[in-house]
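One structure below.
With one protein chain withheld, the remaining protein chains of the complex are depicted in position.
First chain written, first letter: the chains are A and B, and each begins at residue 1.
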Amino acid sequence: MNTQKLLGVAGFLFAVFVLVPWGIAASGRWDFYYTLTSVALLSIGAAGVWLTFYIGRINIGQGAYALMGGYVSAVLIMKAGISFWATLPLAGLFCAVISVLIGLPILRLRGVYFAMVTLVLTEVTRLTALALSVTNGAKGITSIPLPGELSLFGLTIVPDFATMQNPKLAFYLLAATLMVLSYAALWRIVNSRLGHLCRSLQQNEELASSIGVNTAYLRVLAYAISSFFGGIAGAVFVAISQSIYPSSFVVTDSVNFMLYCFLGGLGYVFGPMLGTLLLYFGWDLLSIAKQYQLLIYSSAMIALMLAVPNGVLSLLDRKGGRK
Amino acid sequence: MSTILEVKAITKRYGGLTAVNAVSFDVAEGEILSVIGPNGAGKSTLFKLISSFVPATSGEVLFRGAKISDLAPHKVARMGVVRTFQETTIFKSMTVRENIIVAHQLRAKASLLGFFIGSAQARADEEAFGASADDIVDFLGLGAIRDELASNLPQGHLRALGMAIGLATNPTVLLLDEPFAGMNHDETMNMVANVRRLRDERGVTVLLVEHDMPAVMKISDRIVVINFGEKIAEGTPAEIQANPRVIEAYLGSEDAAIGM
Partner (left out) sequence: MEQILANGLYLGAQYALIALGLTLIFSLMNVLNFAHGQMYVLGGFVTYTFVAQFGLPFIVGLLASAVVLAVVGALIEKFLFRPVIRKSKREESTMLLAAGIAFFLDAVILLVFGEKQRGVPKIVNGVFNWDFRLIMPYDRILIGVLAIAAIVGFILYMQYSRTGRAMRALAQDRVAAQLMGVDVDRYSMIGFALGAMLAGVVGGLLVTITGINLGMGGPTSIKAFMMIMIGGAGVISGAIAGGFILGMMESIGLSVLAVYGDITYLVIFATLMIFLAFRPQGLMGKPWG
């Protein structure tokens, strides 16, 4: 069992870090780098949304934290001259802190009530970005420099992106690394006591508090981790596009994060990753259908929902009992 | 025996309805005390007040002399006053053993971060929880269903699992709301014996709400009777059976009289 798991992980890493770059170099489809980088980053955000699902809350507000994280990184780089690499954790932390403040009141809500508030939150964030002067209103922040060199004790770990001949590959590797780290963390959370406690919340909050679980604290913690993921994803997106506007992440993005989770399957740690890959990559491939892109995409989504209402990964369950 | 729990004039109003009205009684350490009364009398509400799941309108509950009635429920549980629910509540999509392990939260010494990184303390905790869960499984005779998914269990087993979850918190006072509901005679007698052993072997003080009168009479040291939210009698099983107010309360309701 354990060697099988190890092999699975090794195979996955091999595919992400070796096969994909090789395949792209061989086929010459350099545009896939952008698509796959987006998939990796979006799946980090989706991992956060999935974690809030895991405590029994429908989170349609991840776009808000992606936007926040993006702005924090952009403002720190442009106004304070801080290196992108330092802004990355700061963006995540900023989002985590804000989410604690927001989460304390709203996490008391359940079901559609929580869902609706988080949806509104995305809109609030967009409007805040429009109204503030530090975010430069509707004009947004543009001409953000590419990430500089990352070095530790004088040792260069990542060279300056501006000097690379293939920054696309570098961004892909960066996003993929962050994705792997995020999912490793998520996997660890779910399979440690923390995850068991989250599941106890999802299934019965009253009972959980009767056995001494500090439900309010745990809810806020899970939400903060979720928002941290959102912030990180947003910050890297900004580094790639070198710009950010209030409309960089909108309600549709928040809804999409949720859909990725649903489609992959809410009961499976790697559900959101698969969901993101299918939906985002599928969307991208469908661009050949021109004006029918959205029609085919949404029809496919509805069809999938009818065929596998519990997520694509639930197909695995048919064979053997539980995951 | 010393007093462990003091309920003082506790009152709960829901809008115009007074569910529990100025109820007072003391519980001695190591006692098995039953609360009985017709349906809707306010028994479950009383338990929710004691475990601080609902805020009291007035009155208070003291545990070893300290007020617990305005603390958060998880804090009350942490102090050792733990309730199980009337509606069977268990974690449905976990196995019996997983249910019990999760319920060991109060005994965790490692922090959540410790569990995340798998610190030595966390591993020691996990091991202790596993062993203790197996111990509880054996104590309640649930060995055969240890790895069964809780959602697949019949009613009788669910009750036992609910009690196992309560036990896992290592309670000083355990409040059981209708622990024998949905059980057949044999299962009930088995649970009665378990509750006794809980007190005798582990020194747990037990409060229970129950409708099964033969079981109540058999198990209880003392009984508190409430009707329409008010306490109408308190005493030993023999005293209660001889109390005319109690008989009247039961005859006046749809419940059967305290027939033996």
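FYI, contacts are C-beta pairs under 8 Å (C-beta built on N, C-alpha and C of every residue); 3 or more make two chains touch, one makes a residue touch a chain.
Given the structure is predicted, the values throughout are model-derived calculations rather than measurements.
Undergrad: What shown chains come into contact with the chain that's not displayed?
TA: When the entire complex is considered, the left-out chain reaches A.
Undergrad: In the full complex, which of A:55, A:178, A:266 or A:313 touches the chain missing from this view?
TA: Checking each option in A:55, A:178, A:266 or A:313, the one touching the absent chain turns out to be A:266.
Undergrad: Looking beyond the chains shown, say which of A:16, A:77, A:91 or A:119 touches the absent one.
TA: A:119
Undergrad: For the chain that got dropped from the picture, name the residues of subunit A it touches.
TA: Residues in contact with the chain left out: 58, 102, 105-106, 108-110, 112-113, 115-117, 119-121, 123-124, 127-128, 130-131, 251-252, 255, 258-259, 262-263, 266, 291-292, 294-295, 297-299, 301-302, 305-306, 309-310.
Heads up, the rule we're going with is that only the chains that are shown with their structure count from here on.
Undergrad: Counting only Cα atoms for the centres, state how far subunit A is from subunit B in Å.
TA: Distance between chain centres: 43 Å.
Undergrad: Residues of subunit B touching subunit A in their complex?
TA: Answer in residue numbers: 51, 53, 72-74, 77-78, 82-85, 89-94, 98, 101-103, 105-106, 108, 112, 115-116, 118, 122, 125-126, 149, 165-166, 168-169.
Undergrad: In their complex, what parts of subunit A are in touch with subunit B?
TA: Residue list for subunit A touching subunit B: 188-189, 192-194, 196-197, 199-200, 203-204, 206-207, 209-216, 221, 322.
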